[in-house]
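Right, chain A next:
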Amino acid sequence: MILQMNGIKKSFGDLEVLKDISMHVDSGEVVSVIGPSGSGKSTLLRCATFLETIDAGDISYMGRSAVTTNANGVATYVHHAELSQIKRYFGLVFQQFNLFPHYSVLKNIMDAPVHVQKRHKEEVRAEAMELLRKMNLENRADAYPCQLSGGQQQRVAIARALALKPEILFFDEPTSALDPELTGEVLKVIRQLAEEKMTMVVVTHEMPFARAVSNRVIFMDKGVIVEEGDPEQVFGDPTQERTIQFLRNYQR
Partner candidate 1 sequence: MSFSTMLSSMGEGMLRSCAIFILTILFSMPLGMIVMFLRRSRFTIVREITKIYIAIMRGTPLMLQLLMWYFGPYYLFGMNIRGYRFTAILLGFSMNYAAYFAEIYRGGMETIPVGQYEAAEILGYNKVQTFFKIILPQVLKAILPSVTNEIITLVKDTSLAFTLAYNEMFSIAKQIAASQTSFMPFVIAGVFYFAANYLVAFIMERIEKAFDYYK
Partner candidate 2 sequence: MKKKLALIMALLLIPVSIAGCGSSSSTTASTEPAGTADTSTAVEAADTSAEVEAAKAASSYHFLEEDLGVESYAIGFRKGDEELAETVSGAVQALVLDGTYDEIGKKYPDIKDYLCLKADDIDPSTLPEKGSGDSSFTFKHGFDLDYPPYSFLQDDGSVGGFDVELCQAVCDYLGWGYESVPFNWDAKDMELNAGSCDCIWSGFTKEGREDDYTWGITYSNNTQGILVPGDSDIKTLADLSGKIVGVQTATSAYDMLQDSQKDLADTFAELKVYETYTIAYNDLKAGAIDAIAIDMTAGSFLITDNNS
């Protein structure tokens, strides 16, 4: 098991965004998280990647515990060095890409492996070029993010995340900031990664994509997991009234 989350609670002030959420991701699995906006699915991802600190619950990657909650309900994160180690297990692709505008495409991909992971530069360069080929961007290695389309930028962001060789890759609405005609090229890349058995969690509004690519679908609403299961079951034969309503609204 790559990721295990138990009893996650998170509030912003009086607003309880995550109410006792538990989920797990196995190796090679593609999990899609769907749900209306404000359902807490992005917050769940941000908690899983430690961009937000949780109020209660346990999170562990590859069996290594990152945060635990004691009997008194106090969530405690492991010390800094251990957390840094655990952070290496995952990558995150943002809705807004968040490429470094002052770095070229190649440097965006290479900089963290070279300066954070301290890997050999030439080796990283070869891998980065290979990733760019995979993203169909090998001729844009020297371009700067501002010279690329949104779809191209998002593919660079995916390559940047993959260059660190994570065990699991999170996607936070990876196509929401893109023009409709550009979403295809990004989804194609994610589909390709799924075929290669890359472990992924994708928060998305692209229902046909979620249905076609995922091994498992989680439907969230108002901070709880309403329904979870095989995509054909959740999309084709939902058991919960809220799921039915959400999917019906979506098809209109």
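Here is how the candidates were picked: all candidates are chains of the complex that A comes from, given by their letters.
For this structure, a couple of remarks:
One rule holds for everything that comes next: a contact is a pair of C-beta atoms (placed from the backbone, for glycine too) under 8 Å apart; a residue touches a chain by one contact, two chains touch by 3 or more; residues count from 1.
The model shown is predicted, which means the values in this text are computed figures rather than measured ones.
When the candidates 1 or 2 are screened for touch with chain A in this complex, the one that qualifies is 1. On chain A, the positions that touch candidate 1 within their shared complex are 49, 51, 84, 87-88, 91-92, 94, 96, 98-102, 111-112, 115-117, 144-146, 160-161, 164.
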